[in-house]
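With one protein chain removed, the remaining protein chains of the complex are shown where they sit.
And then chain A:
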Amino acid sequence: MCDTCGCNVTPGNRHLAYKPVNGGTSAVSVLKKLLAHNDDQAAHNRAHFDTRSILTINLMSSPGSGKTALLEATIDALRDEFRLAVIEGDLETENDAARIRARGVPAYQITTGSACHLDAHMVHEALHHLDLSAVDILFVENVGNLVCPASFDLGQHRNVTLLSVTEGDDKPAKYPVMFRAADAVVLSKIDLLPVLDDFDPARAEQCLRQLASTVPLLPLSARKGQGMTAWYDWLRSELAAQRARVSAGQTVKPYIQPDGARLHAEVG
């Protein structure tokens, strides 16, 4: 797959600004992102997606918030409309990929072992196991974890963070980095709201807005088919936006803390 892209080029030859000082010790000013190596690989992955007009979406949440169930329902509803593929991140098992394949959609399972997040190199490895020439939307189901996955760009265009109603409506306040990274927040398992008297969707939304997030909040139940139309419409509009970007020669990164980076114009 990486025949033309120079895949194995490492960022070892990136220029670093440095000012050696005379004598036995020198002070070197670097100002480089700690995860620059991952970011370079992510940009490379994104180029793979863009050359094929693929929209790539990274799904993140706590363990068991309903990521795989959302994918299953999405496959059932959209499989005739779009060509879908899934990369699954999981600690030890092939279970999630097996659930996707059972619905006739190609899925590759990254077994992360003890790792608590996916990184851009793992995703790149996985890309070589999928036929990307026949894909419109690629979903990456990240490891269930509200902390680490937010720090690693995978090359995706959009992040979707799920918050299930069994988790408590203050989760965005407790995990601001994760919820700030979301381009859309799915409020999942809303069929359970009637039996959960302590989850207030309005309070969940308030916690999200207090993170200066203006993104859509999509309440739904994959199990009972409630609220799914808004999710499918969001996917359709994101795919249309991705295709428009590709024809204009542009790309987009998800909302991984970009404002600070842009405003203080750091290098790296």
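Throughout what follows, a residue touches a chain if its C-beta (ideal position, glycine included) is under 8 Å from a C-beta of that chain, and two chains touch if they have at least 3 such contacts; residues count from 1.
The working rule: contacts and distances are computed from a predicted model.
> One chain isn't displayed here; going by UniProt, is it "CO or xanthine dehydrogenase, FAD-binding subunit", "Hydrogenase maturation factor HypA", "Amino acid ABC transporter permease" or "Sulfite reductase [NADPH] hemoprotein beta-component"?
Checked against "CO or xanthine dehydrogenase, FAD-binding subunit", "Hydrogenase maturation factor HypA", "Amino acid ABC transporter permease" or "Sulfite reductase [NADPH] hemoprotein beta-component": the hidden chain maps to "Hydrogenase maturation factor HypA".
> If the hidden chain were put back, which of A:E72, A:E88, A:D119 or A:D183 would touch it?
Here the residue in touch with the unshown chain is A:D119.
> Check the options A:H128, A:R209 or A:K224 and report the residue that touches the missing chain.
A:R209
> Using the touch definition from the top, which of A:S151, A:T166 or A:T251 touches the missing chain?
A:S151
> Counting contacts across the full complex, list the positions on chain A that touch the omitted chain.
12, 16, 18, 20, 24-38, 115-117, 119, 145, 147-148, 150-152, 172-174, 176-177, 180, 207, 209-214, 257, 259-261, 263-264, 266, 268
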